[in-house]
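For this view, one protein chain was removed and the others were kept in their places.
To keep things simple, chains are lettered A, B and C as they appear, and every chain counts its residues starting from 1.
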Amino acid sequence: MEIERLRGLFPPIPTPFDEQERLAVHRLRSNLERWRACGFSGFVVLGSTGEFVHLNDGERLRVLSAAREALPGDALLIGGCSLHSLRDTMAYIHAAAGEGVDAVLVNTPCYYPQAREPSQLAAYYRHLADRAPVPILLYNVPQFTGVSIPPHLVAELAEHPNIIGIKESSGNLRVLTEIARLVPSDFVVLTGSASTFYPALLIGAQGGILAAACVAWEACRGIFDAVQSGQLTKARHLQMQLLPLIEAITTRWGIGGLKAAMDLRGLYGGPPRAPLPSVDESARAEIEHLFTHSGLFSPLEL
Amino acid sequence: MEIERLRGLFPPIPTPFDEQERLAVHRLRSNLERWRACGFSGFVVLGSTGEFVHLNDGERLRVLSAAREALPGDALLIGGCSLHSLRDTMAYIHAAAGEGVDAVLVNTPCYYPQAREPSQLAAYYRHLADRAPVPILLYNVPQFTGVSIPPHLVAELAEHPNIIGIKESSGNLRVLTEIARLVPSDFVVLTGSASTFYPALLIGAQGGILAAACVAWEACRGIFDAVQSGQLTKARHLQMQLLPLIEAITTRWGIGGLKAAMDLRGLYGGPPRAPLPSVDESARAEIEHLFTHSGLFSPLEL
Amino acid sequence: MEIERLRGLFPPIPTPFDEQERLAVHRLRSNLERWRACGFSGFVVLGSTGEFVHLNDGERLRVLSAAREALPGDALLIGGCSLHSLRDTMAYIHAAAGEGVDAVLVNTPCYYPQAREPSQLAAYYRHLADRAPVPILLYNVPQFTGVSIPPHLVAELAEHPNIIGIKESSGNLRVLTEIARLVPSDFVVLTGSASTFYPALLIGAQGGILAAACVAWEACRGIFDAVQSGQLTKARHLQMQLLPLIEAITTRWGIGGLKAAMDLRGLYGGPPRAPLPSVDESARAEIEHLFTHSGLFSPLEL
Partner (left out) sequence: MEIERLRGLFPPIPTPFDEQERLAVHRLRSNLERWRACGFSGFVVLGSTGEFVHLNDGERLRVLSAAREALPGDALLIGGCSLHSLRDTMAYIHAAAGEGVDAVLVNTPCYYPQAREPSQLAAYYRHLADRAPVPILLYNVPQFTGVSIPPHLVAELAEHPNIIGIKESSGNLRVLTEIARLVPSDFVVLTGSASTFYPALLIGAQGGILAAACVAWEACRGIFDAVQSGQLTKARHLQMQLLPLIEAITTRWGIGGLKAAMDLRGLYGGPPRAPLPSVDESARAEIEHLFTHSGLFSPLEL
């Protein structure tokens, strides 16, 4: 893959469910239809925001297949993976490649302390990369997994020709800087932390996979473009305006809040799967208030 | 279920794999054959020690089915469950009941912070308990999941007629005491922490589901019986002798270490699934040394 | 010191302040007068409960001096110490010995990560023990300091003739069991966790330094005596009755709550020093309710 294609902005797409929490692939298609016009560099399905862990094997493949079909052939599609055993992960990667994903985003195993050790993580990713029919992106998200891939290990793995980048979602800029310092220039560092998107771009990230981009693509794109063109004041201002929205759709209400915000933007949100909570009417009103008063949208956009 | 049957000692059975890490159900059968004579109150399959998270759906059912077949009809069989979505968990419980388990041991959802909130945990367990064809045991194992069920919530859930007990694996005796204080007498509290088995029995646990029991059933049983008969000095002595073995097969080498110790006791251990590490020869020698010098076994028993 | 004298129950005495938060040594004397009749094995002043960190150098010596004077010459007096530098700690120990303390209880340094390393802790305690004119008790209280002395290090330090015991306040019974397993029989293990007092006594603690003993000496003493005489049901029952009181005077309201409970028992409580909060009237009423309904006191005792 040309590494250039991995730079820029990617939405980690929530998986749509109907009111009975059944997979609603037609909603995925209509959402993608809308997002196609938003200036993304590509699309990530089945990440944390995509509720990978709430789907069964068959549903996962249906999501990949539907996304591939709904997108033009040249649109970059990345499939997430959060499984625990090497053999399940290997099997999934092959299946995902069969559905046409361009790369896979592979989370760290996290259940057993002994499997979280750097030496085990190294062996895990190397084994996968040696055999995977598509390139691998590392995925570091300690707030969900309790596991951090140390920067020096990222650098070692970056030497593997089939490990092409990392999604770094801790939001720890010291870690991101250290990774950017150690990896070769053809290894892509994408941040998964929207609340540090602007500083991350300045210190070494080449883009982001941001849940906020699903509902505030203009502002996320605006930060990215402003950094490219050296308009730092503008980028900083957009980052600060985004902050309360990000807090609402991540820390505070999580995926339920993000899906409510999608409804607000004319996309299909719907409920997350239990035990993830849906937002109630009062939360929905608060989210609407936050979006309306963010200064980021004109009345027509909401 | 008569609650009396849940008191006592249960081994959380490791799932056997062959050298290619394929499920080896015949090894499960032969192990159970051996364990049947060890004085257990019943058997737990597919817990954390059973590598639930490393098996696919089909493999899980094969393990349940093989265990049920290998055991007499009146032997208590408990099936573990560590899934993230309510609907997957519900489906699994029905399937497990269909395979003949007497109860299910249901772990806390743990990936998303919003799903770990007490209110969400409460709704999750209540929804399952209302519909499950077999009784439910709560499972609290924060060292793996990052989630703790607060004691007051355990007490609230204990009022549900289909939630019959808890496996409390944190090893925090303050928490266990508080749970024992708050729950009704027909709710069973089992500890999952072998290193605090003796004090846990004295303060309120009615038994244990202990990985150590898979390889040192005599000592675990010895502690339990000594407490029943008031031989506290003996119980304390056994607990202390067990401590280095427990550390080896849990904290230090984990399931790989436990499986090596099973080989030592004439059972089939084999490898865990990657990325869980197998122990190397030097670790194997250390484990053998620990067992030989524990004072717990005669030469004929090793 | 004869090690026998360190077995049993010790109250870690709160330092009394008047309404302007000035040190009120006459209140310390009157409190000690009352406590002398409560069957304690000795007294600890200037521990965490004694607000060591809220007193200046001069005040600390006045507390030690007043306590020594108020107690019979054969009453065991232990002085706490929570300083960061070796030289300050050394100077304090000499001054405390000059005031007549029988032993010092020395907390782990905790501010700098490099000073928390086991090797530094070892050197720190050894240096002190080599020179201290009175014996040293180690103090492990990770909930306040963020530092844990590993059990194997406790065992190494226990070989020093001038390090005679440990106050282990983590409440982690696995840690306490491991310490009890590794130390020689003339090294005293005292728990600082009232909520695990009963199981701690059974597994290896020879007594406790318990804030709860300042206000519920009958129950704490009752647990100790019941364990000595093998009345386990009674000990367990008392432990459970104590639990809500312990939660109130430690986790929930802290030293402010403990001092309010002292008022209730006819001692002088008064305020803690800011920024520690005093309890308001509604908290005071809740604490009174907890004590009245604990089943531990007759109406005349409150």
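The rule is short, and it goes like this: contacts are C-beta pairs under 8 Å (C-beta built on N, C-alpha and C of every residue); 3 or more make two chains touch, one makes a residue touch a chain.
Since this is a predicted model, take the numbers as computed values, not measurements.
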Visible chains in contact with the missing one: A, C
Full-complex contact with the absent chain, from A:Ser30, A:Ser65 or A:Thr177: A:Thr177
From C:Gly100, C:Pro244 or C:Pro277, residue that would touch the chain that is not displayed: C:Pro277
For subunit A, residues in touch with the removed chain: 171-174, 177-178, 180-181, 193, 195-196, 198-200, 202-204, 230, 232, 236, 239-240, 243
Residue ranges of subunit C at the interface with the undisplayed chain: 21, 48, 51, 53-57, 82, 84-88, 109, 111-115, 117, 119-121, 123-124, 127, 143-144, 146, 251, 253-256, 273-277
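In this text, only the chains that are shown with their structure count from here on.
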Chain whose average C-alpha position is farthest from subunit C's own: A
Chain whose averaged C-alpha position falls nearest the assembly-wide average: B
Fitted rotation between subunit B and its twin subunit C in degrees, CA, nearest 5: 180
Centroid distance [mean C-alpha coordinates] between subunit C and subunit B, Å: 37
Computed distance of Cα centres, subunit C from subunit A, in Å: 50
Per-residue multi-chain contacts in subunit C, two or more chains: none
